[in-house]
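Here it is: the structure, laid out below.
With one protein chain withheld, the remaining protein chains of the complex are depicted in position.
Think of it as A and B in the order they're written, each chain with its own count starting at 1.
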Amino acid sequence: MIADAASGVALALRGEGDPYALSRVLRQSDALAPAAVRVLGADALAPYAADHHTPAAGDEDRGVVQAALAAFPPGADASAVSVWSYRGLVEASHAFLPGGPDRWPQPPDAASGWVEADPWPRLAHRASQLAALALPGLSPALADALTTRTDDLARGFVRAVRRRDWLQAAGLGRWLARLPGVPPTLGLDAGLAFIGHMGGGDARVALHLVAARCFYGRGE
Amino acid sequence: MSGPPSAAADTALLDSVATGALSWLGAYRDRFRLPADVTTDADPNLTLKPLGELAELARLIQELHPRADVREAAAELFAFAWEQFGRGALHAELMRNEPQAVYPVELYGVFARAGLRHPAADALLTTVTGLRRWRVAGGDHTRTLSVLNAERRIGVPLHADPGAVFALTGLGLRAEPWLLDLRAAYGLTHDVFHLTDWGRARHRMAAPFAAYLRLWLPCWLEGELERELWDLVGELLAVAACLPRPWYPADVWRRLAAAQRPDGGVPERSDPADGPYRDDPFLTCYHSTLVTAFAATLARVGTDTTPDDSTGPARATAPGRESEAAP
Partner (left out) sequence: MSMDRTASVESVTLAVEVEDLLDSTEPDGVFRDTRECAGAAILLGALLASPPTPRPKPDAR
């Protein structure tokens, strides 16, 4: 189901298929729809951030997201990734869904000490899990913090490609597409293309690659 | 120049690793002995190559290691290798038998660099390296760098422009770092070794290449640690020590030291059942053990000569965070 939803989002970002509506990809009546939205995070709304012919989100989309936010709030012992992902979905709701700020919860505070403190392999893994936040305008403070460790994210990209962890590699490539100062010797565009050939069959991998191209023009 | 100042080298650990490795090499010295059929039926990869590696790396350790006892142990191994080569007579015979081959000349270069020569070999060299065929000596570009280094050592004219050859190597191209597989990794480490004459001439590495290596070495090392390919870990540590400003990744050195066995041998990989020659402790260990002694020597020298400044480039991550093992 998550794979289907990810494919739907990717299709919309490519500007293909029917005009995107989250409420059609994930019907509110489906018991698992809120869980899928929570896992996709901000990416559930990514097509609304794209320039091309996505109609504005409607009330039904809002309902799906509200159900997800209500059903799966991060608990007291939730991981930093879970809190950040939730925060990304809230931020994207503010940005792309109808209704004033009062319709949506305030974005929760999310711990960011790990961005500075993590050894690079762990940092890279976490960042890749938060690749849905690599959308225009989303979580600028996190993006700024990650900018201080662009080299380490690039190292994580290299490590992930070499060990054929395509999902992590694609997520990191998507962040690197957003961040300034990526080392030129990384070969990011060729790397993204390579991941597409090797791991593009995974819908979530494909989604990250499409987002990197659609929003940041990388991996062409 | 590249990268942040690295952690201070742990000289006690480096010396323990190097002396352990040399003690293993001494104990297995007779396994480097050449068989009677070395010029005919014996597999050169199991005879001349191990002995050539022993000579190349023992000589470097003999020249550079700060401790006299280590230099002395290495000098004995190097002298043994020269004797095994018949003080150059075998080089001459190999050149006569295989004038098309570059390896006899490369092997001779190891000793010529140390001032050891043989008249018949010298006479043959002029002929062999003067052939038109020799202008394409080497085959791939990394190997050609090796031949050029041998020519430089022996004092015959260089058959090609080293800069142009280097530009076509994996390092010269600064190849996509995520594409580095086993074969490319060995090519890259040897690009560095030939370029810098095995770490003796670190200044020959221009800044863009040093920066490239400093940037990507941590993630390459991480992969080889995960695979527990200890010879490649050792080669990459040697590369780190060949940088104009050497880099000492303390955690990687600790992992390599932990992989060293009590007798000083370092296995190719932790699980010997993984590799060929798994029943033979010499064949599974000699290369990694030599490489480890070599890397430990270069790392030791690097710490003695590194200027204590921190005027690194802007592109830097804080020391201590990078290159730690994955959780």
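Observations, loosely collected:
In this text, a contact is a pair of C-beta atoms (placed from the backbone, for glycine too) under 8 Å apart; a residue touches a chain by one contact, two chains touch by 3 or more.
This is a predicted model, so every value here is computed, not measured.
Although it is left out of the displayed model, the omitted chain contacts the following shown chains in the full complex: A, B. Only one residue from A:V9, A:L22 or A:A36 touches the chain missing from this view: A:A36. Of the candidate positions B:R152, B:R204, B:R227 or B:R255, contact with the hidden chain is made by B:R227. Among B:K49, B:R152 or B:R200, the one in contact with the hidden chain is B:K49.
Where subunit B meets the omitted chain, the residues involved are 37, 39-41, 44-45, 48-49, 52-53, 56, 97-98, 100-103, 106-107, 140, 142-143, 146, 181-183, 186-187, 190, 223, 226-227, 231-232, 235, 268, 275-277, 283, 287, 291, 326.
Taking the whole complex into account, subunit A touches the unshown chain at residues 1-3, 30-32, 35-36, 38-39, 41, 71-72, 75, 78-79, 81-82, 85, 125, 129, 162-165, 168, 204.
Here, only the chains that are shown with their structure count from here on.
A separation of 44 Å divides the Cα centre of subunit A from that of subunit B.
Interface residues of subunit A, counted against subunit B in their complex, comprise 117-123, 125, 149, 151-152, 154-159, 161-163, 169, 181, 183, 185-187, 190-191, 194. If you check the complex, the residues on subunit B that touch subunit A are 174, 176-178, 180-181, 212, 215-216, 218-220, 222-223, 226, 315-317, 321-327.
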